[in-house]
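Here you go, one structure.
Removed from the display is one protein chain of the complex; every other protein chain stays in position.
Entry: chain A
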Amino acid sequence: MSAAAELPVWVAILTAALVLLGAALALVGSIGLLRLRGFYDRVHAPTLGATLGAGSIALASMIYFSALETRPVLHEALILIFVAVTTPVTLMILVRAALFRDRAENDDPLLRPGEGVARLDADARDPRETRG
């Protein structure tokens, strides 16, 4: 941290704020992974850390190294682009696999009472139709 002492204070404050924001978002996402009940709820939580968390930490790293070396250092954008592209692909394949496994055991999550499409149907259903 010897070289960091010559940095301007606004760079240090901006970097610190972005790093703390990103780490807090990643922590909230991981706690959500721990706390939420079903798998289909849980799969939403880590995306907090994967999108905005990774984005703000990579941005902080870009700002910090650009100020430290007094030239634009932008290679953290690679990680940012790569994670932003791959996370939706990964999680969609994983949810497909989970859906396939649940359906193979005759436990379709979309047909469970009080969840998914069944709940949406029950909310949207016209009361006159259920009477007949």
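The rule is short, and it goes like this: contacts are C-beta pairs under 8 Å (C-beta built on N, C-alpha and C of every residue); 3 or more make two chains touch, one makes a residue touch a chain; residues count from 1.
Definition applied: contacts and distances are computed from a predicted model.
I notice the complex is incomplete. Of the names "sn-glycerol-3-phosphate transport system permease protein UgpE", "Multicomponent K+:H+ antiporter subunit F", "peptidylprolyl isomerase" or "Electron transfer flavoprotein alpha subunit apoprotein", which is the UniProt protein name for the chain that's not shown?
"Multicomponent K+:H+ antiporter subunit F"
Please output the residues of chain A touching the missing chain, sorted low to high.
Contacting residues on chain A, toward the hidden partner: 1-5, 7-9, 11-13, 15-17, 19-20, 22-24, 26-27, 29-31, 33-34, 39, 42-43, 46, 49-50, 53-54, 57-58, 60-61, 64-65, 68, 73, 75-76, 78-79, 82-83, 86-87, 89-91, 93-94, 96-98, 100-101.
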